[in-house]
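Just one protein chain is left out here, and the rest sit where they should.
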Amino acid sequence: MKPDFREVGLKESEYRAIIKILGREPNTPELRILGVMWSEHCSYKSTRPLLAKFPNTGGAVVQGPGENAGIVDAGGGWGVAFKVESHNHPSAVAPFQGAATGVGGIIRDILAMGARPVATLDGLCLGDGNSAHTRSLAEGIVKGIAGYGNAVGVPTVGGKTIYDGCYNGNPLVNAMCVGIVPLDSVVSSKTAKPGQLAILVGSRTGRDGIAGAAFASSELTDDTRSSRPKIQIGDPFVEKLLIECCLDIHSRGLIVGMQDMGAAGITSSSSEIAAKSGTGIVIRSDLVPLREENMKPWEIALSESQERMLLIAEPENLPEIERTARKWELECAPIGEITDDGLFVIMDKDEMIVSLPAGMVGGSCPVLPWPSRKPAEKTIMQRTAAPSADQPGYILDQLLGMLGDPNLADKSEIYHQYDYMVQTNTVIPPGSGISVIRIRENGRLIGLTMEVDPWKCDIDPFTGAAETFLKALRPLWVSGAEHLAMTNCLNYPSPENPENFWVLSRSVEGFAAVARDLVCPVVSGNVSLYNESTGSRILPSPLVGVVGLYEKTENLLRESTLRDGDLIFLAGTSGATLNGSHLARRTGMEPISTPFDYLPEREVAFMRSALKTSRENLASSGRAIAGGGLLISMAKTCIASGRGIRLDIPVSAKLPELLFGEGGARALYSVPPSCENQFISAWSGIPVIRIGEAGGSELSMGTVMNIPLHHLEQIWRR
Amino acid sequence: MKTSVVVFPGSNCDLDVVHAVRATLQTEASLVWHEDSELPEGTELVVLPGGFSYGDYLRCGAMAAKSRIIGAVRKHAERGLPLLGICNGFQVLTETGLLPGALLANRSLSFICDYCHVRVERNDTPFTCMYGKGQVLRIPIAHYEGLYFLPAADLDALEREGRVVFRYCSPEGDVDERFSPNGSLNGIAGVTNTRGNVLGMMPHPERAGESLLGSSDGAVLWRSLHKWLEGSLGK
Partner (left out) sequence: MTFLVKILIFPKEGVLDTQGKAVARSLKRIGFEALNDVRVGKYIQVWLEAGNEAEAIAKAGSMCGELLVNNLIEDHRIEVERCGL
């Protein structure tokens, strides 16, 4: 029986648009296919006009959005391909498999560019960090990432993990993958020509994950929680074989195009190739190797079985491709061919099942113009637990409380479960504000950062998003890297709520402003909406991933290499505020809707001085100040260096803001006395103050505190 | 030093070994496919690398131990030439019976990727002849199944014969249960056969080959092999 258009997730206006384009009613398989391909997850119909605001060219950009991943030039003829993608809904329902297949999917996106995957990073937003439910969910997610990433041989080199009650029913799992590719052999999905074959390589196709994309485009209800059959099962062993097989085939010039089969499987991969290449494609569902019996053509076309790739190749190369797939023990079958009629056609033997314009399936569907409304101002900050620096023990109590907070505490329990060293290129492993890997092929180092700050985006989405982005840039600069480009994942609740849509729009504008002002183009990304469940919805959680490049290996300035006798400097303008800070949340201060400072010219000046500092070796360590503020950054530096700091800061009413305030371009440097003058002159025009000296085994500050490092470490390690 | 690194489906440290050998000794190492029945002519060192051969389904290393290439690997070992199994490669060696024991799930039931310290218990093997006896190495581990197990009587015999080559220890070289990251019996991190030419070890020497990456303690293992092979061939 033909389903109602609402059952496949379409709106009435969309159904009318379909009839208008086709000049007829779609048949059942067509309706199911359009329901999936016009879902939010596949079509970005709610956000396309917003995403158009992102600058995506210039600088080092080789490939902007529109392919499976973006690519930047990393020198020596090598490109870095990267992208972040969400797997939020599947991870909420089945944490282990959801997270695992999220990693698998993003790795294949990078592979589809012809790139060898060399690193992954994971952004995890989890519920209340002290609840048993969060712990068990987190364990499933972490074991899923570990189980997949470790076996597939791609190191998990970093990421970001945060905790907040808003994620209790809606955990976020954003996976980013980075790959390297010779710039002269990047694979494009725009170059298919009539007569070429569409070849499926990888696992057999089953019913798993059918219409998963539509599932990801709706709110989680108690009903969807029981919808486990939709969850795909990952097999990292096959993925490893698939990587080696596809790179083997590609390196011998046997293919002209390659697509990952992610959401909507064969349908999306094949229709997108046809739409982008301006051709048609015919898929023969009866030729697809199956794992289950009696699958209907539309089920085959929409299955989200994992570990499959679609290759586009000239017919004469088929035998060699088949031979290579056999070597790697993978299924391989020609399942269709590129045509010249612009149609996406599915044939089951001689019967035509589906015939739709390719552009309608894998191109674009009508945009959904959601109404937008600015939310009412938040209440004025209540000074219920106002910080008072002169209260004895206040600073120390807050420091220790924050160090043990799941958001700021040691996360090695998570990352020691990930193989972060395989491929032997990991220079700075997880546990820092930045991850650094080497590209062996050109001898360069790249820096990778990931940030998400829902609390600041909640207070003011424009400057909150800008600050999130800047928090990912500053550690790169301080460590000596110039940023190349960014990728992002826009995690939000339902866009159908006008206030949510306003917040989404404003934070996109915040990202766009920084991308434009600092020349850090957006080369790829993903949108995940409807992150709500019965009774709760997430705070706005746009996540950013940035790739930076070091001019020379010697330029790398590490975070925690304090040396006895080093002078401690605080460099940068204090735009720091307690609004939206960890301290404010701990002490119950209500946030106010005051925008944060966004002063791009100050960021540029900070970047120049930071790069000069690392290039001229003026410091023995440097750390961009981030979550928790100055004192937390200092404590982490001391713990990791195994050295203390004697702080010399006058006690004043401004002390809580100085020590715990967040935001703004600031960094903590340790400078050998012999470099003091040069260091100060590198920072001319920017406030830089000497605040202490490294040495001993305590973190001390006059009469305010004096705490042994082993005590700090004990609390930080929980 | 002519090195052959066996590639099983799911191996993922094969290229790392090739890189480590190249970076340390400036010599090439060749990859050998598991379905081959012969090792390249003149192979002096065979390495079974880390990874997840056959997905580590059934038991780690069990299916790789039945690969066609294993016949040639066995012959290589019988000739007294060095054979090294790292991590998954160690698991393959125990499954083939070339080394005693079995590797069970870590005590924590979690995958562990971290630096650890191991003490060199013997420096009279081809793999360790350039280390000092009792020297402490800082070297990474990355495994889920690394708890070395042998029934008590066999374990005693192994110890009596002095076949433990590496033992987990503190940075100062003290051996104690606390310093064994995975719960291995007697803190065993690496064992050899009676003849001393087959070594299995859970730590990854190829990951400790460059100070840029955190440690270069593993490079000496390749230099030891090089020296030993030159010496033994010169005889």
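Note that the chains are named A and B in the order they appear, and that numbering of residues resets to 1 at the start of each chain.
Basically, a contact is a pair of C-beta atoms (placed from the backbone, for glycine too) under 8 Å apart; a residue touches a chain by one contact, two chains touch by 3 or more.
Bear in mind that the values here come from a model prediction, so they are computed numbers and not experimental data.
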item: Left-out chain, listing which of the shown chains it touches; value: B
item: Omitted-chain contact residue, chosen from B:Lys2, B:Arg22, B:Arg59 or B:Arg74; value: B:Arg59
item: Identified contact with the non-displayed chain, of B:Glu44, B:Glu95 or B:Glu121; value: B:Glu95
item: From B:Leu104, B:Cys129 or B:Leu212, residue that would touch the chain that is not displayed; value: B:Leu104
item: Absent chain, residues of chain B that touch it; value: 58-59, 62-63, 66, 95, 101-102, 104-107, 109, 147, 149-152, 183
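FYI, only the chains that are shown with their structure count from here on.
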item: Centroid spacing, where centroids are CA-atom means, of chain A and chain B in whole angstrom; value: 36
item: Chain A-touching residues of chain B, taken from the complex the two chains share; value: 9-10, 12-13, 15-16, 19-20, 33, 50-52, 54-57, 110-114, 140, 142, 144, 204, 206-207, 209-210, 212-214
item: Of all residues in chain A, those that touch chain B in their complex; value: 143, 146-147, 150-153, 235-238, 240-241, 327-329, 415-427, 429, 438, 440, 553
